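Here's a structure for you.
One chain of protein is taken out of this complex; the other chains stay put.
The letters A and B name the chains in turn, as written, and every chain counts its residues from 1.
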Amino acid sequence: MSARWRVLVGFAVLLALLPLVVPNSFVLDLVNRIAINAIAVIGLNLVMGYAGQVSLGHAAFFGIGAYLSGVLPSQYGWPPVAALGAGLAAAGGLAFAVGRPILRLKGHYLAMATLGLGIIGAIVVTNESRWTGGPDGMPVDALTLFGHGPGNEKGWYAVLAVALWLTVWLAQNLVDSPVGRALRTLHGSEPAAQSVGIDVPKYKVRAFVVAAMLASFAGSLFAHYVGFITPQVSSFMHSIELVTMVVVGGMASVWGSVLGAALLTALPQLLADFEGWEMVLFGGLLVVTMVLLPRGVVPTLARRLGGRARA
Amino acid sequence: MLSEFLQFLFAGVTSGSIYALAALGFAIIFNASGVINFAQGEFIMLGGMVSVALAAAGLPLPFAVVASVLVSVVVGIGVEKGAIEPARRAETVTLIIITIGASILIQGLAQVIFGKGQHALQPFSGDTPILVGGASLLPQSLWVLGVSAIVVAALWGFFNRTLAGKAMLAVSYNRLGAQLVGIEPRRVWLVAFGLSGGLGAVAGALSAPITMTSYDAGLMLGLKGFVAATLGGLGNGLGAVVGGLLLGVAEAMTAGYVSSAYKDAVPFVLILLVLVFLPRGLLGARSADRV
Partner (left out) sequence: MRFGGVQALAGISYLVQPGRVQSVIGPNGAGKTTLFNVITGVYRPTEGRVLLDGDDVSGQSPDRLARRGVARTFQNLQVCLQMSALDNVMAGAHRHLGQGLLPSLLHLRATRRADAQARDAAMEWMRFVGVDRYALRDADGLPYGALKRLEIARALASKPRLLFLDEPAAGLNPTEKVAMRDLIHAISERGVTVVLVEHDMKLVMGVSERILVLDYGRKLAEGSADEVRANPDVVAAYLGHG
């Protein structure tokens, strides 16, 4: 078995054993939210960490999945799974359509454009209250397939653990493939990538589409899991949360994304005890972490430990 | 008809001036350090909130406003010293996250100190509207326009006529070269953050009587300032002013003639369209990348 598969099997075992040590459903709920975020963050890391393209509007794609899963089943009678598929198609389609003109941009101009895209998404969701319930949000039907659903937190955990494991597996495959190498090459040097025949815009768009679909997938799962969504899911702050998870966990590291999602999903819960001071502490911790570990937690630790565990 | 148009134009130019000041803050920091400072909006928020709090505590309005500017200058310098300088060599995205962290921190502090409510500052010279061509113009709008114009002129003078200003420009053109002639980039960054902090606070205090303010008012203003700065071409001072005004007017016209619900989307639609056709903004350089 290759090292890669040993780690993947280890991860599967960890996921299988985790419910045994989780003390209560409150913590299990947290774990579930971490898994959902991690799926979106892994996708975003493909764009940011591997392909090197900043995206500050990723919550728009999360929002597409969440709202299509919210609106289509409850108002148009779609089966939830079909709505989830529609979300994937819509997010992927949008990413494909806007990818070429936007990903041509460099640096802060790209940050600006993706940010703009995200904010437009949030404004649409807030204003089209006929479908979305506007700023107050909307309830979402339960996720079911042939009449069966995950039910309680435990059932959801099973679904989300499988989804997360598959996402990690797909991302690891992609990273360690000709396509992944092309992405890393164009990140390192676009002239170099072109000089060896890599169609740079095409590959950027590919990473963007995959990331958008993963975000939409996570958004759909989130909507069904929580049962209620508000425009917050597609807001600028949510985009920033996702980016922060990528960067804190570590750019160009799939495991970093999982860790980043875990840390930043759990942190607000831990800070909730410091009533009123959550934002101060969150902001402060963010600054301190990034100053001390500018490459993110996983790559920095990997380097410190001297290992070559570049996941 | 005309009076309606004028009314929208006044509103647009007023908010456009605020965006222009915000955009100048982005441009100054970007020029000096290459950093996009997502905490820029918080400086604007501080200008409004600190003025409100001090005025409420009984300080005469002019003193409250000046104090708010000073506070914001200090906060700006604090951001640079505490968050940017220690991470100078980090990647762009990391720096973006750091400024966002600083922004959340400042917002959090404002929330703890001033609470969550909405506040309005009293207008600087009453609120009896002046009628111009059938449209009414608030005296506060005149304050906004006048002070913005003075600030822009002063900045122009600073960067083109004073040694310190020229030194700052020199750093943005060629950091190493500037260092060789004895300009210390770190000092320049510090000045840039302080200056942007002050600029933001001026904008915040000026607009607080018109738009109300709250601890989280900085986010949208900051983002629109970023749009305005990008619209004109990042790091271009004139571009920032033009971008800000353009944005304000486009927004006001949309709100007036099309849909006020989608008014906030206007800047972002505009910037996407501009960037698709002009990847470096309206006034940005158009050179081929060298290899």
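In this section, a residue touches a chain if its C-beta (ideal position, glycine included) is under 8 Å from a C-beta of that chain, and two chains touch if they have at least 3 such contacts.
Quick caveat, the model's predicted, so the values are computed rather than measured.
Trainee: Would you mind spotting which of A:Ser74, A:Asn127, A:Thr144 or A:Gln194 touches the chain that isn't drawn?
Mentor: The missing chain is touched by A:Gln194.
Trainee: Check the options A:Ala66, A:Met112, A:Val179 or A:Val247 and report the residue that touches the missing chain.
Mentor: A:Val179
Trainee: Any idea which of A:Leu117, A:Ala252 or A:Leu293 touches the chain not displayed?
Mentor: Only one of A:Leu117, A:Ala252 or A:Leu293 touches the chain omitted from view, namely A:Ala252.
Trainee: Spell out, residue by residue, where the missing chain touches chain A.
Mentor: 170, 173-174, 176-182, 184-185, 187-189, 191-200, 206, 210, 252, 308
Here, only the chains that are shown with their structure count from here on.
Trainee: Nearest whole angstrom, what separates the Cα centre of chain A from the Cα centre of chain B?
Mentor: Computed from C-alpha means, the inter-chain centre distance equals 31 Å.
Trainee: Please output the residues of chain A touching chain B within their complex, sorted ascending.
Mentor: 48, 54, 56, 101-102, 104-109, 111-113, 115-117, 119-120, 123-124, 127, 191, 236-237, 240, 243-244, 247-248, 251, 276-287, 290-291, 294-295
Trainee: What residues of chain B sit close enough to touch chain A in their complex?
Mentor: Residue positions touching the partner: 30, 36, 82-83, 86-87, 89-94, 96-98, 100-109, 111-112, 219, 223, 226-227, 230, 234, 261-262, 264-265, 267-269, 271-272, 275-276, 279-281, 291.
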